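Of the protein chains in this complex, all but one are displayed in their positions.
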Amino acid sequence: MEALITFALNFIYSSATLALIVLGLAMVFGLLGVMNMAHGEFVMLGAYSAYVVQSLGLNFIWAVPISILVCVIVGWFMEWSIIRHLYKRPFDTLLATWGVAILIRKGVEVIFSRDYKSVNQVMPGTVDLFGITYPSYRLVLVAIILCLFTVLFLWYQKSKTGLRIKAMVQNPELASAVGIDTARLSTATFIIGVSFAGLAGVLLAPLVRVEPYIGLDYLLSSFFILIVGGLGTLEGLLIGSAVIGGSDALISTIFDKTAGYLSVLLISILFLWLRPNGIFSRH
Amino acid sequence: MAFSLVINIVIFAILIAIPFLTNSYSAYQLGLYLLYGMVGQGIALCWGKGGFLPLGQALFFGIGAYISGKLLQGDIGWGIVLLVLLLSIIVPATIAALVGLLVFDRQIGSGPYFSLITLALSLLGYQLANSQVWLTGGFNGLTGISGLPGIDSYGNLYFFIVGALLLSTVFLVYLIRTPFGQMLEAIRENEERVQFLGIHTSWVKAVAFAISGAVAGLAGAFFAPHQGIVTPQVVGFILSAELVIWTAVGGRFGFIGPVIGAVAIGFLASGLRDSFAYWEVVVALVFVLVVLRMPGGLSGMSLSFFKRFFPNIFSREQAPRSKIIPAKQSILKPSLIFENVSVNIGPVSVLNELSFSIKSSGIHCLIGPNGAGKTSALNALTGKLSFNKGEIFWSDNSLKGVRPFRTPKIGIGRKLQVPSIFPNLSIRQNIDIALWVNRLRLNEFFSMSPYSWDLKLLDELQSSFLFLREDQELAGNLSVGQRQMLDFTMTVLAEPDLILLDEPCAGLSKGETEEMIEAISKLALSSGATFIIVEHDMQVVELLSEHVFVMHQGKMLAEGSLEEIRANKEVRAIYAGGSK
Partner (left out) sequence: MRRRDFIKSSLTAAAATAAFQTVASRAIAGSVLKVGVMIPLSGPAGLFGPASKNVSQMAADDINAAGGILGRQVEIIFGDAGLPPAEAAQTALRLWRGEGCEAFIGMHDSAVRGALINVFKEQVPYVYCPNYEGGECANGVYYVGETPAQSVVPTMTWLANEKNCKKFYLIGNDYNWPRDTNAIAKNTIADIGGEVVGEEYMPFTVDNFDSSLAKIKETGADMVLITLVGGASVSFNRAFASFGLADNVMRLGTLIDENTLMGIGAENSKNVFSAASYFANIQTDDGKAFAKSYSDKFGSNAALLNGLSTSCYDGLTALDAIAERAGGLSVKEMDAVAEGTAFASPRGDAVMKNRHLTLDIYLSEAIGTDFKIIKTFSQQEPGNFCKA
């Protein structure tokens, strides 16, 4: 019974954190059609922001605005110099953003060197829950993520900007014709998307290793989740995270980690082949 | 042709001379990047020529390397080497062909899905290579690999590598010049158009992908004795990504470019990486620049540079058209029947129990207001729009569930609304592809003889549309009107019995319209084919057709001669015709 509860909590934690990581890419890929291969690097930048804040001796909470600042600057520059010119060329954005990813990685490596940094646990300790002990920080993290998604969902449904974004996505020319500044909206969407990635990095920093190359794993997981969950809906995002996170956790528990990863790959390949638009998508 | 040959000869001469110009160790190092360059050539075939990007090509390279590493153990003779070479070509090629067939068949266009699948497969390969220790040695890899018998891996193996590279280059350059290669390029330009010409495009792409796998596998076969160790990195994503980068930077539109990319970037990077920490930053910057501004990479840049001073340096002698193909006999009694065809997209009834029939040859026009369903009817007829309710018969063939590329085989030719030609190919190439469709036998795909084909119909069309004789001109440089004419020419060269023209005069000037009308009438008379022409311009309809159909809201509203239609009250009510 204990094992089951632990597994359930791990599953929720895994799905929630994956959803948070993918959120930024879902925005950028789903709304703008940009396959941002540097997505993982923004998560990495967020994690490093947490590290920097810690080295400066500041309270962990400062990491959030600092990571947002870093991601906004890098994201804005990236959008202005590269992405903007490639909106209609998905392959080229894929390649160009891969190049940017290398640049960001090398930049971080030059500044911080390649060894593993660690960010101290901001909320150490465990809680006793349903008869098992579970790390408190993880539970708090899940709560934060659930709140965030609820807020986002409501905002997208109800707000004017959300409506404008929907219009832009469905019919860019018409949106432009009725006065929606599509260029500015695209830039804003991209920047917000990468900032969410940074936020994910900050929140996860106390739990993961921090080094310049962690971005790649996040990128790959993100693509797999988007493939399964489809683009365009928050529900799809959550379901994709659950499927990917869940299969990994389940198979890893029954067999081993390698089998878990293999199962994720196989599921993704199957979806790519048979249902490339995901479980349900609007495209 | 001569100039490219000279360049290639010079390059290979330099490659062979390298060990003597420098030392055998530098040649040894260069050898590795020549192998990577070979894999890049396969990527160029798929991406530059075929328009689909494989992101996991290291998988095939690695399979070749593992096969080679596994079999080249202990004392071996040349028999084993031959076996290794064969297997490392066949196994990856088979896997690639399977993947290609499964994936390409499901989607038109090469979207990101194919690329992501190849990426996922490469990751899968990496995981398997790591975990199946019994087969691959796991993370530690396969060691104790013998070199080729009597060949020093640090010495003369280099020449074998150059030989393999020469082989792959010659093969690929030849391949792209064959009709198969031309079709591959046409698919890149406009896959749908190629399908409507009658080619099963997913097979062409799958074969190209298989060939790229074979080339990669062959390179892998040399990797094992060269390096003496095969580890999972050889199938993984990082190498796959680097290969794409090197191909892009070197130039994906040719086969020397990828080699240049691998050598210039990869080779230099490995040397400079330790001494110059920013080297990889420079490479990434160059890569981004190439993607943004120089899609042809370094070699593309050099070629345009040369072309500026010597514009005709790369023009090739075209085989003269000397072999006349006999004209096809058209069918005696055409029969097209639409029976209650209905298609709903969401709440909209695109076709609403559409029923009509055509039993005579000649020109029939299909008119109706916007949104009446005219193009949808043609789409349903040619497999572009699937319909569940109703039936369509052409010459007793049921067209339910037909795939677009099958329609020319049953004598249907279609010209789409937007003039669809292959912009980066010359007029000659565009025409050749249209000419070959439905006529090529399997062996002729890979021979040069179809270039000499001629057709009486082609001569007639070339006299109707004089610009067609300037056949070295790039089709993309033609005006809209000329593109329509070229598109029309391509459609009818297959000598279809049922010719569907969707607004053939759209975008044409008054003079061009007259030329087009004349050509269509002439063809109708000489070929005896059945035409369905969708048109908005009543003058054109007047001049061309004997019989007119009027559609409205997915149904057939009326049919008859133009006078009868004009007099029809219902038609007048829903449709205000106009003329230029």
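Letters A and B mark the chains as written, and numbering starts fresh at 1 in each.
Simple rule for what comes next: contacts are C-beta pairs under 8 Å (C-beta built on N, C-alpha and C of every residue); 3 or more make two chains touch, one makes a residue touch a chain.
Because the structure is predicted, anything quoted here is derived from the model rather than measured.
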Contacting the left-out chain in the complete assembly, out of B:Asn8, B:Thr94 or B:Asn156: B:Asn156
Given A:Ala3, A:Val178 or A:Leu274, the one touching the chain that is not displayed: A:Ala3
Residue of A:Ser55, A:Ser81, A:Asn120 or A:Gln170 touching the missing chain in the full complex: A:Asn120
Those residues of chain A which, in the complete complex, touch the missing chain: 2-3, 6-7, 10, 13-14, 114-116, 118, 120-121, 124, 126, 133-135, 137-138, 207-209, 211, 214, 217, 248-249, 252-253, 256-258, 260-261
Where the missing chain touches chain B, by residue: 17, 19-20, 23-26, 28-29, 32, 127, 130-131, 138-141, 143-144, 152, 154-156, 227-234, 270, 274
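As a convention for this text, only the chains that are shown with their structure count from here on.
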Chain centre separation in whole Å, for chain B relative to chain A (CA means): 36
Chain A residues within the chain B interface of the complex: 35, 82, 85-86, 90-92, 94-96, 98-100, 102-103, 106-107, 110, 216, 220, 223-224, 227, 258, 261-262, 265-266, 268-269, 272-274, 276
Interfacial residue positions of chain B with respect to chain A in the complex: 53, 102-103, 106-107, 111-113, 115-117, 120-121, 123-124, 127-128, 130-131, 237, 241, 244-245, 248, 277-278, 280-281, 283-285, 287-288, 291-292, 295
